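Omission of a single protein chain aside, the complex is shown with its protein chains in their original locations.
Entry: chain A
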């Protein structure tokens, strides 16, 4: 990841971090830098250790080994109360017997601030999260999305250096979720607060994060921007977990990969000729071509076995000889090339979009 020039000093530095629950190792040797003002998502399947890592950062469940530095200061053994962060849990953990205003003011009171200042700050925060009129209500009288925003307002009220969000949107229905994604992202940009969000929803991560940390079985598989992660997955797991892939066992020839029934040009740097590899091809990287298009690399004559309409695009099940491939075609392309079930269709797979990974046995 050398394409990004990191700010002089990472805001959060995690080094050789391990976490074990008894014999079960939940986090293995985690190294991670997070830069000031960044929005980072921890993404991975259920049970991969995202929450565990977040709780270690928050000082709620200490890591077994390793160090965490925040703003240049070693916070590895500081208890939660000594660290500098605001947190929003999946349950929101709003205090049920306090009004929305009192909830937001909870961290402001008892700090020597004058009452009027607190009131003004609460009003400002309520406006910021778009609920200016709701201050007198109790949490139970608000919708899930509104409660979520109150929890956010309470967390940022004390202007923490770090904002931690553990699956903040997962309890909401799909529409509200999409709407809140933008709001949270906007808010974070406005405040410039370094933010870590845990999610197992790849769409959420791709649309919100500056960088994504993809985790699996307690290790970090890859760290990168959404496009990096999507276009250049570092491991087969990442390729599979984010987006969809067709994949095959193959063998490397110089500049090519050979598999049963297919032989494609590919970027094979790093893989010795003759070594066994796994090849992944994303459905949207299979491009339909006009039958009279000029000759080029990786042109394949395919047979359309079946078509599925998925709302904004079509999914085509193709056959290239005996090899089955799934491709996504835009509505536009389907109309232009008149792609139909049962018809023949010329497709192209750009060589740099053929993703090559070390084989399973290697």
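Just so we're on the same page, a contact is a pair of C-beta atoms (placed from the backbone, for glycine too) under 8 Å apart; a residue touches a chain by one contact, two chains touch by 3 or more; residues count from 1.
Simple rule for what comes next: contacts and distances are computed from a predicted model.
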{"item": "Among \"Putative 2-aminoethylphosphonate ABC transporter permease subunit\", \"Hydrogenase expression protein HypE\", \"Acetolactate synthase\" or \"Succinate dehydrogenase cytochrome b subunit\", the UniProt name of the subunit that does not appear here", "value": "\"Putative 2-aminoethylphosphonate ABC transporter permease subunit\""}
{"item": "Among A:10, A:49, A:139 or A:288, residue touching the chain not depicted", "value": "A:139"}
{"item": "Option touching the unshown chain, where A:134, A:235 or A:275 are the choices", "value": "A:235"}
{"item": "Hidden-chain contact residue, picked from the options A:60, A:172, A:289 or A:307", "value": "A:60"}
{"item": "Among A:25, A:287 or A:346, residue touching the chain not depicted", "value": "A:25"}
{"item": "Where the unshown chain meets chain A, residue by residue", "value": "16, 18, 20, 25, 28-29, 58-60, 62-66, 76-83, 85-87, 89, 91, 93, 95-98, 106-107, 110-111, 138-141, 154-155, 157-158, 160, 219-222, 232-236, 270, 357-358"}
